[in-house]
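Here the complex is missing a single protein chain, while all its other protein chains stay put.
Let's look at chain A:
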Amino acid sequence: MPIDTIALEKAIKRAIPVTHLEIEDQSSGCGDSYAIVLVSEAFQGKTTLARHRMVNELLKDQIAQMHAFSQKTYTPKQYEELQAKGSS
């Protein structure tokens, strides 16, 4: 059963506070490959590994059905800095 972006979004938003979320379907529509950018206060004080483990855990069922899953995780502050850097 293919995963859709709405299911992913729901699963994430149910579990943690989300400041910003981008979900990109990289599978050309078959739903087995996703890349996400996730900005959340929940990542505060956590290493990248811990953040990814957290996302892996909350999307456990969905990831198990995918071929590829890629994630970028930021705190709101990090994301602001990133945006500032990108636009300057």
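One rule holds for everything that comes next: a contact is a pair of C-beta atoms (placed from the backbone, for glycine too) under 8 Å apart; a residue touches a chain by one contact, two chains touch by 3 or more; residues count from 1.
Keep this in mind: contacts and distances are computed from a predicted model.
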Missing chain, UniProt name, options "Ribonuclease", "Monothiol glutaredoxin-5, mitochondrial", "GINS subunit domain-containing protein" or "Translation initiation factor eIF2B subunit beta": which is it?
"Monothiol glutaredoxin-5, mitochondrial"
Contact set of chain A toward the excluded chain (per top definition)
48-49, 52-53, 56, 60, 63-64, 68-72
